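Before we start, here is the structure in question, set down as structure tokens.
Here the complex is missing a single protein chain, while all its other protein chains stay put.
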Amino acid sequence: MAGNTFGTLFKITTFGESHGKAIGVIIDGCPAGLKIDERFIQSELDRRKPGQSAIVTQRKEGDKAEILSGVFEGTTTGTPIMMLIQNQDARSKDYSHIATKYRPSHADFTYQEKYGNRDYRGGGRSSARETAARVAAGAIAKLLLVHHGVYVDAYVSQVGELSMPPLPHDIEIDNIEKTMVRCPDLELAEKMITHIKEIKKQGDTIGGAVCAIIQGCPIGLGEPVFDKLHAALGKAMLSINACKGFEYGSGFSGITMRGSEHNDRFFKAGDEIKTTTNHSGGIQGGISNGMPIYFRCAFKPVATIISDQTSVDEDGNEVTVKGKGRHDPCVVPRAVPIVEAMAALVVADFLLLNKVTRV
Amino acid sequence: MAGNTFGTLFKITTFGESHGKAIGVIIDGCPAGLKIDERFIQSELDRRKPGQSAIVTQRKEGDKAEILSGVFEGTTTGTPIMMLIQNQDARSKDYSHIATKYRPSHADFTYQEKYGNRDYRGGGRSSARETAARVAAGAIAKLLLVHHGVYVDAYVSQVGELSMPPLPHDIEIDNIEKTMVRCPDLELAEKMITHIKEIKKQGDTIGGAVCAIIQGCPIGLGEPVFDKLHAALGKAMLSINACKGFEYGSGFSGITMRGSEHNDRFFKAGDEIKTTTNHSGGIQGGISNGMPIYFRCAFKPVATIISDQTSVDEDGNEVTVKGKGRHDPCVVPRAVPIVEAMAALVVADFLLLNKVTRV
Amino acid sequence: MAGNTFGTLFKITTFGESHGKAIGVIIDGCPAGLKIDERFIQSELDRRKPGQSAIVTQRKEGDKAEILSGVFEGTTTGTPIMMLIQNQDARSKDYSHIATKYRPSHADFTYQEKYGNRDYRGGGRSSARETAARVAAGAIAKLLLVHHGVYVDAYVSQVGELSMPPLPHDIEIDNIEKTMVRCPDLELAEKMITHIKEIKKQGDTIGGAVCAIIQGCPIGLGEPVFDKLHAALGKAMLSINACKGFEYGSGFSGITMRGSEHNDRFFKAGDEIKTTTNHSGGIQGGISNGMPIYFRCAFKPVATIISDQTSVDEDGNEVTVKGKGRHDPCVVPRAVPIVEAMAALVVADFLLLNKVTRV
Partner (left out) sequence: MAGNTFGTLFKITTFGESHGKAIGVIIDGCPAGLKIDERFIQSELDRRKPGQSAIVTQRKEGDKAEILSGVFEGTTTGTPIMMLIQNQDARSKDYSHIATKYRPSHADFTYQEKYGNRDYRGGGRSSARETAARVAAGAIAKLLLVHHGVYVDAYVSQVGELSMPPLPHDIEIDNIEKTMVRCPDLELAEKMITHIKEIKKQGDTIGGAVCAIIQGCPIGLGEPVFDKLHAALGKAMLSINACKGFEYGSGFSGITMRGSEHNDRFFKAGDEIKTTTNHSGGIQGGISNGMPIYFRCAFKPVATIISDQTSVDEDGNEVTVKGKGRHDPCVVPRAVPIVEAMAALVVADFLLLNKVTRV
């Protein structure tokens, strides 16, 4: 209830501060009998970790997840799966210069006001470092999904003004990981990389967008009326640091469309019922209809910049927040595995929930 | 878990089908001692109900909410508040012509596939009629919010191509209810009304957007990391029928901004700490910062149109779904009170959750 | 969270005050496709209702449950099932004489202190009348259980000093409903009836015990570590008005036993694995093992008695609470269907939960 738990049946609880001893996650509700490939978990973490390329923060963290429970002889036992990630860069750093200052557009002020105290080191709990725990949990959700033939893929569709065309996209999944920016349009990707490097050089940051596509999702996932599949996906994405907006299917472009144009006609394709168009984004009435699910997330520019900004401290005095340190010039390349993880967690949860739908 | 409950402490569960005997809601967790103004609840329902103006469906429903429990001598007792709304038009209608047909972009297909059967009359549980129960519950949430000095207002910002400028808006709250379309820009409102009437005449429908502003929200609402205030708002909005997208603060426009431009600087304003700009939309790190909260929701065009469409039936046969009956040419005027209700429910819930934050 | 919801997947929320307009229940999570026999629901309510025999309160309530949603053409649709029970005796009674007095061992004092106000008429929400809603919901849970071959039966094993021998009992299920006291030992039943009539004549009340047996329960129900099957059963029983204790299997008699004597040895019986004894009460490690589940509940004497008692009022003045009105001299005959209902709700919930245990 204090917000660190996500999911109903496939349920995760994360913990840990950016510069505390460790971060991690408990998965409660992962079915028994699932084979766990630890290398896959690690490979997912590696996609998110800092220092992976020239366009992300150069902070060094190994981000090694250790499974402490719930897996026996390589298989889940149905008991809670605990994964621990030690913080390595957390020892000796001195954050006292921002201990009482509120960095603009960070969570310093709101945490202090809400809780009366806070672990100010590196943003504490509000740091995006917490998302490493989500990626570890999401990797296990993905293993469950693959077992059911469901695949979740995310990619960068926009950095600043550099954008792929409007949704839906017909992308080459294999292209996503070919560049450090994770945009499947390889030509655009190069432009994005150049742009981000430029922004970085300026000590500034830039926003971006991440799209995702879920394929192979069985018909029937989603629980009306409040837990519609897209509502759960939306909450999941908006809970990611820096995410400011979510749309699925026709999304905001549906505003200007007419019903006669927007409606997806059903037709029979072999044994299956499909729709001629997919403005519904694979979800109708909050329930998956078997067509590909796709959505788009807006990410704001990272708040940490290399220039001095005016602000106030805890006592209300006007102060200057000095720009320094290493930072992500653009969050979206590293957001890709996080978006996938959260989407996988949502779908895994609804897969389980759907098992109790009928007598 | 089957998705008909919303909220953690201020918690509602709705029930009822569009053409069943009744719909309604239980609120569990409304604090004791709140004065209940039944006329206010009714006035909120009247804003949502069909037949209220020339640009909404002409179906007749009284939408009278009767409180059956939880209120004693005009005051809440802390026990569950049950409100019942009888269905009046539900008796003799014949829906057998669509009993086995899947209307395009409705939930007929997905409900049938998920549950194996369904109440096909008027869409059953998937009908937006369910939102009347939300509005009734939201009215009580609003009474709680007013008690705490919090005000939630929504309005139509776009119908088709007719749009107010991008967010944030500086609107005249009193203008919202002055026109049947609920757009506070009165000149634009007239154009929207004309446009909707035109669309209606064509038997077609059109999408739109609803914006909302929450004022007076205390600092500290929202529970990191998964139950961020905006994530909960996003889920709430996306759970409304026909909603396809959600953004708050800078939203999708944040994609093209730089950090140096996007960051909201803190300053001291009398006893309060405010920000010079409000790209954060009143929420930082998932927690309200005392600035106005604002967001925007995309609504697709209503799926029911007055023209024949091809589709399939339960057996996979190709069929024609005949266009007929009364429908909403554009959902946004009636969506306004629903958006307000859902927002009020979210904020009320977080107000209560925030009471247990500190020792 | 305010305590009016029970269950995780097969989830009920009850509402209503003893002398308000109505009481009722929403079931959210009942699987789709279950045939609903409304006469069975009513027959269960009739077993609980007042006025059914000479040894229960003579208050008249029809206790007719009307299904308002979630059932279409006699079958559940997977949407919330709402059942409403109108209060008939609730109109004109005058309870003003106890409006500010605290009846001994009732909930008047604690409700007033907790909530600051209360519906004092007939005990309001604290009245055992609320359990009618549980019985209605439990009837549907029973229908689900029967579908899975599970049977829940409760019976009176003790009234005051008149007791069946210690557990486990080998009873004739058919005997339970043969007498108005619902003790399957028919000879003892007659003594109990005579005893209760005597107690009633004295204007006093007496305690009793209800036992239950669950047969046909599949192996594997129960969720370690906190939601052990017996822990959930215990909470369910203790939530029934006047219940003061719960034990299962060897229960309190296990205190004086040795491990060598208490341990249940496994053996192969045809294709099944059974235990030679059943001190475990059909539950090991919190999970059903296929043997019959049995437990016992203690009920205190009803607090309403026909004699004057000293007490205090809301202002702390010493007052006399006058003994008057109709009351139950012993709660256990009417508690039998409530115990069954709560047990059925627990088992139905765990049946569903168990469907997601394995990949």
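A, B and C label the chains in the order they appear, each numbered from 1.
The definition used in the following text is that a residue touches a chain if its C-beta (ideal position, glycine included) is under 8 Å from a C-beta of that chain, and two chains touch if they have at least 3 such contacts.
Being a predicted model, the structure only gives us computed values, none of them experimental.
Which of C:Gln58, C:Thr194 or C:Ser307 touches the hidden chain is settled by the complete complex: it is C:Ser307. If you put the hidden chain back, the residue from C:His147, C:His169, C:Lys191 or C:Lys228 that touches it is C:Lys228.
Along subunit B, the points of touch with the absent chain fall at residues 1, 9, 29, 31-34, 76, 78-79, 144, 147, 224, 352, 355-359.
Mapped onto subunit A, the footprint of the missing chain covers residues 1-5, 8-9, 11, 13-17, 20-24, 26, 28-29, 32-33, 66, 68-70, 72-73, 75, 77-82, 84, 114-119, 124-125. One chain is missing from the display, and on subunit C it is touched by residues 1-6, 8-9, 14, 102, 104-107, 109-111, 113-116, 125-126, 130, 158, 160-161, 199, 204-209, 219-220, 222-228, 230-232, 234-236, 238-239, 244-252, 254-268, 273, 275, 279-281, 284-289, 298-305, 307, 309-312, 316, 318, 353-354, 357-358.
The definition used in the following text is that only the chains that are shown with their structure count from here on.
Nearest to the common centre of all protein CA atoms is the CA centroid of chain B.
When chain centres are set by their Cα atoms, the one at the greatest distance from subunit C is A. Mean C-alpha position of subunit B lies 39 Å from that of subunit C. Subunit A and subunit B, compared by their mean Cα positions, are separated by 26 Å. Residue positions of subunit A with contacts to 2 or more other chains are 1, 9, 224, 357-358.
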